[in-house]
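To keep things clear, I will list the structure first and then write my remarks on it.
Missing here: one protein chain of the complex. Every other protein chain is in place.
We call the chains A, B and C, going by the order they appear; numbering starts again at 1 in every chain.
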Amino acid sequence: MQNSDQKRYDKIADDQPPFALHFGLRILQAHPDCLRAEFEVTEALSNRNGVLHGGAIMGVADNLGGTATFLNLAAGQGTTTIESKTNFLRGVAIGETLSTETTPVHRGRRTQIWTTRFFRSDGKLAAVVTQTQMILSAQDRRW
Amino acid sequence: MQNSDQKRYDKIADDQPPFALHFGLRILQAHPDCLRAEFEVTEALSNRNGVLHGGAIMGVADNLGGTATFLNLAAGQGTTTIESKTNFLRGVAIGETLSTETTPVHRGRRTQIWTTRFFRSDGKLAAVVTQTQMILSAQDRRW
Amino acid sequence: MQNSDQKRYDKIADDQPPFALHFGLRILQAHPDCLRAEFEVTEALSNRNGVLHGGAIMGVADNLGGTATFLNLAAGQGTTTIESKTNFLRGVAIGETLSTETTPVHRGRRTQIWTTRFFRSDGKLAAVVTQTQMILSAQDRRW
Partner (left out) sequence: MQNSDQKRYDKIADDQPPFALHFGLRILQAHPDCLRAEFEVTEALSNRNGVLHGGAIMGVADNLGGTATFLNLAAGQGTTTIESKTNFLRGVAIGETLSTETTPVHRGRRTQIWTTRFFRSDGKLAAVVTQTQMILSAQDRRW
């Protein structure tokens, strides 16, 4: 991999949309084959049970799935999430740092499928999100 | 339905966790059979394509699914989302007001399943989220 | 609706693939807006617990989702299931007759989403399957 490729990947990963800023997501590795990030589980992300809100997990995952897909697109292409499935395995306490790993299940011509895993600081898996992205060409943007 | 019941429902619905506040969710109707809400699609909720972030839809839905389940619990019971599935149908522009409707698919002894539909102001369906809540008794809280 | 339309719908619905024959599915109503069917829960469809196998429910639903999509296609188009999600709510005893109802969630240019509900003879909902079909044009058949 050339240095200029990595610069392009980092630029895509750094260019996070407003909604992602709410999570304080830090991208640790941005590569077309693997995207790694982490974020602090703050009070602002808590639910009724006083632990991390499931919606925050899904929000982070949707953002990472979109970013990972972008890292694999050609110029002029776009992407939109068409569906997403989450399994919640364990609660995550406020104050934790969650690590995420986003890896491809499928990178086809028309769809890409990405899985994001969330790990607690004790190394245990907290949640798994798999989502399907539809690839949009310039003329598909009407979708 | 007695007036005191509705007061209890409204109290549950009003008692929203920190993460939900980010969405500016307004509960319009809180009843064990149907939960209706709405929120403004602000710039803070946008994605890379300049429309509503899919993560915001899933965050709102997770919050509403949990609230709806709470409206159906007995004293001492709790709930946790174990899985969630979303279909995204149409983009939602910044500035829109989205309406939501959360209705039960199943209210069993051990699980409840709720579907939240998101409608744009043109009446078109933008997304559908279905999630499974596991009912926790006092001794189950270890889950 | 003209009579010739209904004949075309019935022809599509009757033209069931080999795998569907294993379920003994009877199509009761074939219309682009709603597909209704029923089948007997025989011993051949049972699981380890001696009730209807979840795989049979998903097999029937996949077949009906594909059929419903076909009822909405133009000449030359095809369809393939890209994802499917099932919630199992209640067990179904051997000897039951299950009724199914398949209705559209979304009929877009590029995807269609269909939900199939399974009802027991006591009228209770046994399972819900929602699946996304990707629409294929002649040149897309390479997918």
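The working rule: a contact is a pair of C-beta atoms (placed from the backbone, for glycine too) under 8 Å apart; a residue touches a chain by one contact, two chains touch by 3 or more.
For clarity, every value in this text was computed on a predicted model and none was experimentally measured.
For the options B:K7, B:R26 or B:R110, the residue in contact with the chain missing from this view is B:R110.
Mapped onto chain A, the interface with the missing chain covers residues 85, 87, 89, 105-106, 108, 113, 125, 128, 130, 132. Not every partner is drawn; the one left out touches chain B at residues 82-83, 85, 108-111, 132, 134, 140, 142-143. Contacts to the hidden chain, counted on chain C, fall at residues 15, 17-20, 22, 43-49, 53-56, 58-63, 66, 70, 78, 80-88, 91.
Just so we're on the same page, only the chains that are shown with their structure count from here on.
Looking at which positions face the partner, chain A and chain C present mostly the same ones, since more than half of the interface numbers are shared. Looking at contact counts per chain pair, the maximum sits at A-B. Rounded to whole angstrom units, the spacing between the C-alpha centres of chain A and chain B is 22. With touch defined as above, residues shared between interfaces to two or more other chains in chain B number as follows: 85, 87.
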